[in-house]
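The following block contains the structure, expressed as structure tokens.
Of the protein chains in this complex, all but one are displayed in their positions.
Read from first to last, the chains carry the letters A, B and C; within each, the first residue is number 1.
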Amino acid sequence: MLRYVGFRLLNAIPTLLAISLVAFFIIQLPPGDFLTTRVQALEAQGESADPALVEALRQRYGIDDPFWIQYGKWLTGILFYGDFGLSFQYQRPVGALIAERLPLTLILGVATMLVTWLIALPAGVYSAIKQRKTPDYVISTIGFIALATPNFMAALVLAFIGFQFFGQSVGGLFSPAYVDAPWSLAKIGDLLAHLWIPVVVLALAGTAGIIRTMRANLLDELNKPYVTTARVKGLPERTVIRRYPVRIALNPFVSTVGWSLPQLFDGEVIVAVVLSLGTTGPLLLAALKSQDMYLAGGIILIVAVLTVIGTLLSDILLAVVDPRVRFGKA
Amino acid sequence: SDRREPLPGLDSTKKVLESPILTKKITAGDLPKLADRLPASPMVVQPIKKPGSFGGTLHRAQTEATDSGVIASFASSGLVEWSRDSSKAIPSLAETYQRSDDNTIFTFTLRQGLKWSDGKPFTADDVIFAIKDWLGNATLVPALPVWFADVDQQLPKVSKTDENTVRIEFREPFALFEKYLCHPSINIQIIKPKHYLEKYHPAYTDKAKVTAAAKKAGFDSWDQYFADRDNPWTNPDRPVMGAYQVAKAAGAQSGTASLERNPFYYKTDPDGRQLPYIDKIQVQVLDQAALDLRAANGDLEFQGNFLGYNSTQVYLRNAKAKGFTVQRWQAVGTLLSLCPNLSHNDRVWRSLFMTKDFRLALSHAINRKEINDTLLGGLGIIRQPMSTDGSPYGIAGGGRTAVDYDVEKAGQLLDGIGAKKRGSVRYYRGKPLEFTVIYTDNDQGIARADAFNLVKKDWAAVGVKMNVRPVDDTLYAQLRASNDFDFDGTTMIEDDWDLEPVWYVPTSSGSHSCPGYGLWYATGGKDGVTPPAEIKKLMDTWDELRTAQTDQIRIAAGKKITQQHNDNVYVIGLMKLPFQPVVVSNKIIGVRTDKPQLSFYYGREGITKPEQISLA
Amino acid sequence: MTATTVTDRPEIVTASQRQLIWRRFRRHRMAMIGLVVLIAMYVGALFAGFIAPSTPATTSSTHAYQPPQGIRLSAEHGFYVHPTVGRTDIDSMQRVFDVDRSRVIELGFFVDGPDYKIIGLIPSDTHLFGPKDPQARWYPLGADRTGADLFSKIVYGAQVSLSIGLVGVAVSLILGIVLGGISGYFGGVVDHVIQRVIEFVMSIPTLPLWLGLAAAIPPRWGPMQTYFMITLILSLVGWTGLARVIRGRFLQTRDEDYVLAARLDGVRTRRIILRQMLPAFTSHIIATVSLAVPGMILAETSLSFLGLGLRAPAVSWGVLLQDAQNVQTVATAPWLMLPGVAVIIAVVAFNFVGDGLRDSADPYGG
């Protein structure tokens, strides 16, 4: 087991290197560089930058250096000093910027995931059992509508409803009164009051896919002879379904659960932007748009590492829950 | 709310002179007494409405975490500052201020006993440190900014005659220096807390030590660390002279910055109460939609910057219920315009664009009224870009050239320059008149895509084909800098362009209408496109303005530039927003009601001298 | 040998399986509704010029933010609406529409209107329905901020939005099946390499890929080229998930006896993959596709939201929705979010059709 994990981790190193390289490349793909965006941003505010200064800064930051040199600098910094570089935009170390946003990102991600799964899995099972009956159609329709509603639209409309009917201060995860307050019950309550919109938007959007897959997987299993065997044992129908076909239909989900790890980091970008959540998503988006390459690169690298870990985790989990995999029979 | 029971500060008129939160600190022994904090002669500010009471938090919002505009608006401080009508400089940190008759020597005498927010004395050394060790350090500032450069990009001579007197001497007259000194984003840069920053500067501290500290903090080099330490928006430790100091920076996960009052602030009201009245400012970073909803919800007590004109309707709808008013300030920098590339890389197009009749024809061909009716319900202000009438450089009746919709005239003009129609498109020297307008998409004010598409329709009617092409920010900047575009769609500023002349005079490759000439000017003719005589004339007039010895000369030169624009329509204007909404909570006292400009150059909301506003 | 006389046409052998699926599909009520809706939408998109009473480019200075106009019916005029003139109230900044009740705009079928070309070829100016007077304006779903008819815009927008999904999914499906199939069927080194590539592509977050690639589209490209590139970008990002799934299924199916049996029947590899193995996961593929097509439609809207991809004056549902992305719209012109409803209807229809197909193709299904 340990050897296997070790082997997989070794395998991941070239993947990660390749990802870091490509990520770094992609970030620089759009024309211009951080300073051009900076100039443009200043101009949008009515200021203008002196081209001579910009040129000097460009040299100062080494933005004009060849791709390889920049990449090399970045990578050696990470590898040897754990230094992710400095964000151009914030003029702060990238590591600190990411660390700052991590807790909320995790809270939002985990909450979303839990809600999604808690809604979707039972709904999918029920939908499969009631195949082509009214509950199936109702669940499907709701799921599809949730899936089809563009996230940003849902977020905006919910935010507006929150404002119009509940007088809620939209945006961010805390009301102004609690932002700076130390943690307390009231603050947690305030967080929950703000968390519901993004969680609902994100979770609902995710349910349809899971409902569909669960339903399909389960339908494939429901007619298998081993289900009849279970019935013949005299088990109640619920137990039959839960213990046998559902158990097997869940496997594909187990094998993807690790993948949702990286999604925590860039899945909610658009909603997070609309609702001004202080998570890593908007940070990444802003960094990409302003070509703040060390910041963007840092986040992408973390996401990539998480992906690799997620895959590994999935594989291990799958092996744990599915003996066929464990014993190499599937 | 005026009739309410006066708060303690007002009641026992001269007894409560400082904010209760400071009184508490004094009691705790953390702070010296008020008399020891104020300078010998504090600057007295006359409240706009009436003296306020202490306390409260002002809530604001912005869309970018890195935008430090709130510092310039609410916590700026300089040797001098704008007078209340923004017409001239008045001494601020300086008790007295003189400039020589020829605009070369500027002398400041500081108030006695000024203190930084950490209680350390503020002296002439802090100014000299900022100039010599920051501006004068090639690592920190690789190229001198326009607002502080003498001829040949040299640093002016700086000296102190005594602890409280600073003298800045330019070799050539610098007519705009005073204006720059008043600029709330610039004036704070000329004073720096030497006692705090010298720890991070190799001229004062061992370079190895400075570098090591920088590395430890996660920076590659000392200058980055210095810049970080020097940033009043992100570093709560940096001493300031302004009314507020950042207590928590906005980078944190909540995206919220909080500012707290500077206990050593040097201004008082006429009764001797130490300003500001309001204790705290909280700034939340929000997306535009959320910010608009916040404003509509009455959560933002006083805000103009970042508010969308298009959402005015929503603010107005909720204003009464949520207890705020929507003021209509003058909109600045919203005049949507099309800049033909006068220095086009293509010779034929360059000569065509430089032809006045062509520009006039294009201008006449636009049905501005229709665009205005469609997009702004007819409320927009139609004019060509240039200084407005009442402003120093404005000329009477300016901005009206060729704004009337006259397709026939446009056709005649085009025929006149030899751009004849073949089929539906005109040809000029064998080339079809087909152009691309680049612009960055931005729906904040006038929806650019919609406006340009309407123009496209109008121009098509006179045989000029235009492709409307929204481009990414970076690409936009790059295309412009490399002089590689036909038309640039942008919003123009009108007044105060002397502070950023590129809008009207091609002084650098950042020019919107002729970057090629701008580069030529900036490089002294080494690079770029050699401008024709009329553009050279524009540049000469600009030089005249910049080095004017007196204001008369400066203003005369400015008017000349305006006149030249008015005659030639170098940039084709469409229209600008009728106003800029500013939400003001009913609880706020002391906000100007005379519809001032919401302008970057006057510190935006800072034009109302926010240290004297208070929460009832 | 004794040959039984058979009169049936030989095609029946293959056709009947399709018939079987179709027969079951027809019993799936929601799927049938979905299919009808989809066909209607695609026909609408194909004949956009004919269906839309106006064109996306026809603006009006007096009808910006015109709310939807309900149709009235009277004996005298048949179907009609009253003409309106809009203005902005300076105090409230609200759009006010003065309805002129003394005049009517009669509506009818097969009326003259703006010129267009049927399927981009045959010029015509007959519209399915609209005001009888070609100069008059009627806004069944309201107007946008330039006074253009939203309904017409939605109809035209369907052309891009509904095709981007299909083309994108087709590309990623082909990539996914080919690469996933090769990977899963042959295994070994090929599998290892393809797996690494997939893992690699999947590890790159989509956002930077979108941004990077979309921003790299040359600015002078026309809307068609941009549209094509966007489709390609979307599908390049999308194929990996499918490939992974298909590979997994291939690995599983590869060891099934019936695959071996087919091999021993002398069936060639390509045919084994296509005819024997792929059908085993049709239901999965259908499920994935019916989720992916809407995924593409939504991705296009997301790209538009991020300010990438297509932009006005190109018309797509994403572009239209992008204009609706502000508080003002939600508060004062909610009808501008109707393109979102179009997205929802299309997505739901797609999914029900996919569901129906899945259920009908399932041999165990009742």
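Points worth noting:
To be clear about the criterion, contacts are C-beta pairs under 8 Å (C-beta built on N, C-alpha and C of every residue); 3 or more make two chains touch, one makes a residue touch a chain.
Rule of thumb we're sticking to: contacts and distances are computed from a predicted model.
Chosen from "ABC transporter domain-containing protein", "NADH-quinone oxidoreductase subunit M", "Peptide/nickel transport system ATP-binding protein" or "Monovalent cation/H(+) antiporter subunit G", the protein name that UniProt gives for the omitted chain reads "Peptide/nickel transport system ATP-binding protein". Note on the chain not shown: across the whole complex it touches A, C.
Among C:Gln276, C:Ser302, C:Ser316 or C:Asn351, only C:Gln276 touches the chain that is left out of the view. Counting over the whole complex, chain A has residues 1, 3-4, 223-226, 228-237, 239, 243-244, 247-248, 251, 319, 321-329 touching the chain that is not drawn. Contact residues of chain C toward the unshown chain are 1-4, 6, 8, 10-14, 16-17, 20, 23-24, 256-258, 260-269, 271, 275-276, 279-280, 282, 361, 363-364, 366.
Definition applied: only the chains that are shown with their structure count from here on.
Chains that touch both chain A and chain B are the following: C.
Remark: among chain pairs A-C and B-C, A-C carries the greater number of C-beta contacts. Using the average of C-alpha coordinates as each chain's centre, B ends up farthest from chain C. Distance between chain A and chain B, defined via averaged C-alpha coordinates, is recorded as 38 Å.
Note on chain placement: the centre of chain A and the centre of chain C lie 26 Å apart, centres being C-alpha means. Centroid to centroid, with C-alpha atoms defining each point, chain B and chain C lie 46 Å apart.
Counting partner chains per residue, chain B shows two or more touched chains at residues 289, 293, 296, 472, 474-475.
Looking at chain C, residues 215, 325, 327, 331 sit in touch with two or more other chains. Partner chain C is touched in their complex by these residues of chain A: 14-15, 18-19, 22-23, 26-27, 29-31, 131-132, 137, 140-141, 144-145, 147-153, 156-157, 160, 164, 208-209, 212-213, 216, 219-220, 223, 259, 262, 265-266, 269-270, 274, 281, 284-285, 288-289, 296, 300, 303-304, 307-308, 311, 330. Residues 57, 59-62, 64, 86-88, 90-95, 145-147, 215, 219-220, 307-308, 311-313, 323, 325-328, 331-332 of chain C touch chain B in their complex.
Of all the residues in chain B, the ones that touch chain C in their complex are 288-289, 292-293, 296, 308, 310-314, 316-317, 369-371, 373-379, 436, 438, 441, 443, 447, 449-450, 453-454, 457, 468-472, 474-475, 479.
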